[in-house]
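One chain of protein is taken out of this complex; the other chains stay put.
Letters A, B and C name the chains as they come in the text, with residue numbers starting at 1 for each one.
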Amino acid sequence: MDFTLNEEQQLLKNSAERFVEQDYGFERRRDIIASPDGFDREVWAQMAELGWLGLPFSEEDGGYDGTPVETMILMEAIGCGLMVEPYLATVVLGGGLIAACGNADQKATILPQLIAGKMLLALAYAEPQSRFDPADIITTATKDGGGYLLNGHKAVVLNGGSADKIIFSARTSGDQRDQGGISLFIIDADAAGLKIKSYPTIDGLRAAEIELTNVAAEALGKIDDAYPAIEVVLDAGIAAIAAEAVGAMQVLHDDTLEYLKTRQQFGQAIGSFQVLQHRMVDIYIELEQARSAAVMATLRLTENDPEARCHALSAAKVQIGQASRFVGQNAVQLHGGIGMTDELKISHYFKRLTMITTQFGSADYHLDRMASATPQTNQEEI
Amino acid sequence: MDFTLNEEQQLLKNSAERFVEQDYGFERRRDIIASPDGFDREVWAQMAELGWLGLPFSEEDGGYDGTPVETMILMEAIGCGLMVEPYLATVVLGGGLIAACGNADQKATILPQLIAGKMLLALAYAEPQSRFDPADIITTATKDGGGYLLNGHKAVVLNGGSADKIIFSARTSGDQRDQGGISLFIIDADAAGLKIKSYPTIDGLRAAEIELTNVAAEALGKIDDAYPAIEVVLDAGIAAIAAEAVGAMQVLHDDTLEYLKTRQQFGQAIGSFQVLQHRMVDIYIELEQARSAAVMATLRLTENDPEARCHALSAAKVQIGQASRFVGQNAVQLHGGIGMTDELKISHYFKRLTMITTQFGSADYHLDRMASATPQTNQEEI
Amino acid sequence: MDFNFSEQDLAFRQEVRDFMQHSLPEDLREIAEHGQHFRKEHFVRWQKILFERGWAAPSWPVEHGGPGWTPTQKYIFQEELGLSAAPMPPPFGTGMIGPVLIAFGNDAQKTEYLPRILNGDDWWCQGYSEPDSGSDLASLRTIAVLDEDHYVVNGQKIWTSYAQYADRMFCLVRTDDSVKPQAGISFLLIKMDTPGITLRPIISQDNDHTLNEVFFEDVRVPIKNLVGEAGQGWTYAKFLLGHERSSIGDIAGSKRSLTRLKKIAAAEISGGQPLSEDSAFSRKLIDLDVRLMILEVTQFRLLADEEAGNDIGPAASILKIKGSELSQLISETAVEAIGYYGMPYVHEAVQPGGNEHAVGPNYATGILPDYLFLRALSILGGTNEIQRNILAKTALRF
Partner (left out) sequence: MDFNFSEQDLAFRQEVRDFMQHSLPEDLREIAEHGQHFRKEHFVRWQKILFERGWAAPSWPVEHGGPGWTPTQKYIFQEELGLSAAPMPPPFGTGMIGPVLIAFGNDAQKTEYLPRILNGDDWWCQGYSEPDSGSDLASLRTIAVLDEDHYVVNGQKIWTSYAQYADRMFCLVRTDDSVKPQAGISFLLIKMDTPGITLRPIISQDNDHTLNEVFFEDVRVPIKNLVGEAGQGWTYAKFLLGHERSSIGDIAGSKRSLTRLKKIAAAEISGGQPLSEDSAFSRKLIDLDVRLMILEVTQFRLLADEEAGNDIGPAASILKIKGSELSQLISETAVEAIGYYGMPYVHEAVQPGGNEHAVGPNYATGILPDYLFLRALSILGGTNEIQRNILAKTALRF
């Protein structure tokens, strides 16, 4: 048992933290969000240069053979800076699926480009009716000569408006909500029949609604059998946003503690009031527990038993959601009115944490997912 | 809208409070609990003399034509004193069913005796498998000449060991958990085939397991159609223990507040710590909200629309349960170790409130009951 | 004991309901139903409609144009207004400065201001909070120095709602530095177009503009605009705090939002069935019902007390705490209900007359902005922590 970082990981952590501190100030972020893309292509290029985009990929795919721990380190820094660049969409979700399911040709076409920062991806898995269930799919893919034609509507596709290629889940057989019969397809963003409506999200990101009308598509991975891979990559997404949440909560923790110690009311720092001290302690405890959840999510991601992986990742998501809500709401409350303004950082972190609570599924969804997953390994065998 | 007591009600309240204060000291209660019956027949006689046993009954049944408000007043005093005399079992539950379902003969035999303090009743409605559902009945009643023969097992019958007559619910038709097909029967406690095992309960009361083997019984009310009457009387039980809980919580509130103001630690009264003050405020708020719940339960009991009655009574029970738990746990916590001793009153009130949380159904049971009850009257029409 | 409104009260309620149904303009109703925000002209138009009906100032005495209602009637009116899709008139005019002028203003002030408040011609804003005096209001530092027949005001106010709409401000200023903080405060009426006043908008986290900072640089205010006596401003401000608190829990607002949430839960599909039929989510909804029902009874008990002429004192803090917690919890549950469609934020979609359509189902519009905005309920008007301090002191005598 060892929770320390090795030397390279420590270097990565230092470098990511320095980047956020020196190059990603809050006013710059404000400008970036208001820009047409909603993120900064220059920052993206820097991230590529620093080698961050290749971290999780194998050396033969042109990456650096990193483990989920490296992604955790980077996502925590992204959370600290509330960075809006499409790392989650392109590297974790899109890249993760290409690496897991792509054939040699697909990997060779996409991954080196992605790692070089020249290609953005998005994953379109949710649908208007699907709520949190990634198996709830009515978008269809029907065979058409050597390829497939897709029809349907994909909902709230993270960074769908700026992606060069988009991965879609679609039903090739089975009924709505069957886990069997689901396949993955990859489509160029400028393909005929794709209608992409991009919009800002409440937490400063961009997402898109995508309508597909007879869009020609190339399959990614085995037909009818994509659900397990989708589950794995969404679990990777959970681990990633768990770390992002920890970074964001750390900032709220630090800023709120600082505020309590400096803000004067009734002739004393408000941090001298025991009730506010104890609330701050509860924020601290939630943050530490969230850190445990993020570590668990990260280290369990490579678990061989899928049920044990689901169980741990869902548990982490439940805790992260609760902590995000508690820390976000109370950072605002302890700041008072000023915590609700657009001007202060606080509200922006609160908004991102609010969305993390439902992103990749609410607490109830994940409690039910845990109930239906029975890890083969003994719980105590960790 | 008027939440004040009329003159007679105010007199009743004064008299009940005086009784508890002067005649029902905590050491006397300790002796009473340890006595063979588990309650005091002398106290019961006094209660009869004071006219309390006849309060809810009509004048023609020998009572005083009281409303549920009178029961609320008395039960609140009973909660203040944590009185163990069988008012709930005999007057509210048993007497309530006799008054509602009894024929002229049954009323005439039982109610005057009951009101005079000469006859104790109990209601046996729960069964080992029934959990909180009073329709979950497998005890059977089969026709036998002019009467019925009962077979089965009734669980946790409040004051079942001291009752002179016991009212049983039993199935005369229908399947387990059907609301139809349930009938009521009345049986003398010394009837052949009744096996009554009486035991103390954790909160200082007495209850019994009762096994019935071919027990001859007389029907009470219409065969197959007793469920609505059972529901009404259990709702009356909810209103009664809601008021009892308010009385008990008031004592915990007062004693804890007093303790916070007098107990010295670190050179000051512990009540000077803001965190403890705020916890005490939350106890106060829960008590006020519980008072609202008890009032709602009491005034809604005579609601004509059964669904509206269920809705309000279940809502009251949910709140009372939550408040009982919060106030009980925190009164112990704020007292520290001394709050956990048998010696102090605190733990005894905590135990009674703990059992009130599940008595007549847990919060989940009542939330589900509310979900299936749709009041005909507009919610806003209250 | 009796739980029901009297026949007269029920008839009055029907009258109010009929009025709301017939007199609320259709375009206002639509704004509310689309989860959009009212702007100045909507509030003013509605105020003038209420004025026509004689209901513009529920709490004013008849001689100043009030309707002469009992506390229960006032409550019913507020409740029905809250349940309807009508704009809730900001309290600054009829609810706040009006009662202060009626109680403490001189005849000239009453004559000049009251009619224009009543008919909606003047929009007032409130100048209380300052950057360094939030919960500790008495520490305010905006200074007014007498210069012949004018006060010269310098300083800054913050959290001023709708200052951008306002014609006038009632304002707490420090006129005497030599006495203890509460004693040196005066109550001034200031025209917002007086030279030296500048505004800076505060954009809130839901990207809306309601709040402002207001800066005063040598702003000259005629001495006739002083209310009551100099140095008595704190007394007048406290008078207002004790005023009109019986609707403080905003039960009507919670009723509306819970009804909306139930509709969402019935429309949202989860695992092939309506979310409202998921047993765990259903219990959450019912639990909200329970909280609302209990709070309403507490509200009724308070109202009965008020009707009997008793001091409602600490109970108002209970309503404030539990009411804000409930509103926030309903809103939090609504965020959970709409799932991924909480994310899209199209600013134009929540503006009246905006051309952009919202993304996702119509019912999702405004849910997230509401959630963000409602965090204010446990902060403004004395944080819930301050409310607990008040209860500790007043109800428990710590």
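The rule is short, and it goes like this: contacts are C-beta pairs under 8 Å (C-beta built on N, C-alpha and C of every residue); 3 or more make two chains touch, one makes a residue touch a chain.
Note that this is a predicted model, so its numbers are computed, not measured.
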Partner chains on view for the chain not depicted: A, B, C
From B:Arg18, B:Lys118, B:Lys143 or B:Lys197, residue that would touch the chain that is not displayed: B:Lys197
Touching the absent chain when the full complex is considered, from A:Ser58, A:Thr140 or A:Gln289: A:Gln289
Selected from C:Asp206, C:Asp250 or C:Asp278 as touching the chain missing from the view: C:Asp278
Residues belonging to chain B that touch the chain removed from view: 126, 128-129, 131-133, 136, 155-156, 176-177, 197, 199-203, 205, 207, 209, 264-267, 273, 275-276, 325, 329, 332-333, 336-337, 339-343, 347-348, 350-351, 354-355, 357-359, 362, 364
Missing-partner contacts on chain C, residue numbers: 278-280, 283
Touch list for chain A against the chain that is not drawn: 1-5, 9, 69, 257, 260-261, 271-272, 274, 277-278, 280-282, 284-285, 288-289, 291-293, 295-296, 298-300, 312, 315-316, 318-319, 364, 367-368, 370-371, 380, 382
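Going forward, only the chains that are shown with their structure count from here on.
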Maximum centroid distance from chain B, chain identifier (CA atoms): A
Most central chain, Cα average position: C
Distance between the centres, which are taken as Cα means, of chain C and chain A, whole angstrom: 39
Chain centre separation (chain A, chain B; CA means) in Å: 53
Where chain B and chain C are represented by their mean Cα positions, the distance between them in whole Å: 43
Numbers and ranges of chain B residues touching at least 2 other chains: 274, 278
Of all residues in chain C, the ones touching two or more other chains: 385, 388
